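Written below as structure tokens is the structure these notes are about.
All protein chains but one are shown at their positions in the complex.
== subunit A ==
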Amino acid sequence: MLTYDIVIVGAGGGGLYAALETSRCKGLRVAVLTKVYPTRSHTGAAQGGINAALGNVAPDSPEKHAYDTVKGSDFLADQDAVELMCEMAPKVIREMEHMGLPFSRLSDGRIAQRPFGGASFPRTCYAADKTGHVMLQTLYEQCIRFGVEFLNEWFALSLVHNGERIAGLTAVNLRTGSIVGIRARAVILATGGHARIYWKRTSNALGNTGDGPAMALRAGVPLKDMEFVQFHPTGLRRTGILVTEGARGEGGYLINAKGERFMERYAPEKMELAPRDLVSRAIETEIMEGRGFEDEEGNKFVYLDLRHLGRKKILERLPQIRELAIDFEGVDPIEEPIPVRPTAHYSMGGIDTDKFGRTSIKGLYAVGECGCVSVHGANRLGGNSLLDIVVFGKIAGKDAVESIEGLDFVSFPESKVKDEGERIKALFNSDGSEKLSQLRNELSDVMSEGVGIFRSEEGIRRALNKVREIKERAKKLKVYDTELTFNTNLQQTLEFLNMIEVAETIALGALERKESRGAHSRTDYPKRDDEKFLKHSIIRKGDDGELRVSWKPVVITKFPPEERKY
């Protein structure tokens, strides 16, 4: 058994910021546990930027930022949390700047800002098209500077609590294969998103499998707004790999097979810079109505055209995008348009927390994409996810340090470690009549069809039943690799089991929310229904293993709900 005061699970922007915050308090034993090496975390793949009302390019204010965020969320975000985030934004940006983050600059030396979807001003601070990468590197560098302890390549298995307070967690050291109990007075989950559930068409890293929400669910901790999954408008045709919104922010066009800039029909004012839910639906509609392209493999797509930006701007502002397009699509955006289609990208829903990142279990926190504060509501604006992780990572880190003062450890039954060992042993001993890759693809298909960009009662029901069927069949999955050292067969199987658990909550939430709001678009209920559904869905697993849905009011402060037009 290991013992720490605070354990942070996940080493992306949220986890690292929380770690830095805790490192200010000397004498605390803190560890960051991550299933990868810290700088591999998916924060690094964020390209376009991070929002803050610095007003460096055009006059701006945190209040305007908050309004855009709330409107973008289709009024489902909790406004007190949004205001807090937007208020803190300029300060955390400068704090990271002071840590050495290499932001792109204006000619007068201040931090540059670019336009992004759904924002009224150029508000997105950036470092070319590698903002998340340099953020992750900078935060990790500072963690080295302040001596943060890391448990690299450890995989978290379960949360342990006494119904009231957190006791710690169990995890497997991937390098040695040993299953270990870790006692902690506070645990901060920062495990990232779960869009990998849409396995065949997602911008996410292979490991974005919802480990945090799945562990929380199993531990009886409620999840919130799980039905909201963001499809990013511009994933590469074949792989779903992300092409940043910054490409449209810099002036890129979306073009259909008739050569039209079709966004004219959907968002005449904002055009390509409408929010993501709207642009994704527009692209899918164009494709469904026969105005898309189709290649010989049957991939359907539209074009993202950057050619008119010119060579210089592309090389300077979007160099990595150019390289991705060349490496993965064989297309040089300087010469040719990029074939794109919406790709499962971001999980607005997650572990239910308040604005300090606290969950229903004292001492258990969740920050970033695995959590749901909620600041993104039904649709997240581009540039707000990097902001979310650093702001709430910082807040939760600080709150955790303060909250454990004077608190003792809660008893951690040794049997919990044994239970996980048994769970894993069962996977080695199963009959293996089902196959991991087969089930993963089926889950991906059923989720894309039933709970993808467009949804309906019938489709969602089918998806939910199918997910439950896959969950049953998954009991017959077998781990064939019997070695202890780096058993990636075991890891991928455990990740899949997490995904099914989370997938079920997405489908259930989607079924219960009989309206269209943000990324949740129901063809049978095409309108937003504030009377019935201006509230958060809460899903909890009972002791009997059944999922139960309840609702929680939305916090409204300054911005009364209105029709959302762009």
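We take it that a contact is a pair of C-beta atoms (placed from the backbone, for glycine too) under 8 Å apart; a residue touches a chain by one contact, two chains touch by 3 or more; residues count from 1.
Everything below uses one rule, namely that contacts and distances are computed from a predicted model.
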Options "ATP-binding protein", "Protein-export membrane protein SecF", "Aspartyl/glutamyl-tRNA(Asn/Gln) amidotransferase subunit B" or "Fumarate reductase iron-sulfur subunit": UniProt name of the undisplayed chain: "Fumarate reductase iron-sulfur subunit"
Option from A:F409, A:F486 or A:F559 whose C-beta touches the chain left out: A:F486
Absent-chain contact - pick from A:M1, A:A58, A:L206 or A:M288: A:L206
Touching the absent chain when the full complex is considered, from A:N51, A:Q79 or A:Q142: A:Q142
Interface with the unshown chain - residue positions in subunit A: 36-37, 39-42, 44-45, 54, 90-91, 93-95, 97-100, 102-111, 127-128, 130, 133-134, 137-138, 141-142, 144-145, 175, 203, 205-207, 238-239, 241-242, 296-297, 320, 323-324, 327-328, 436-437, 479-481, 483-489, 492
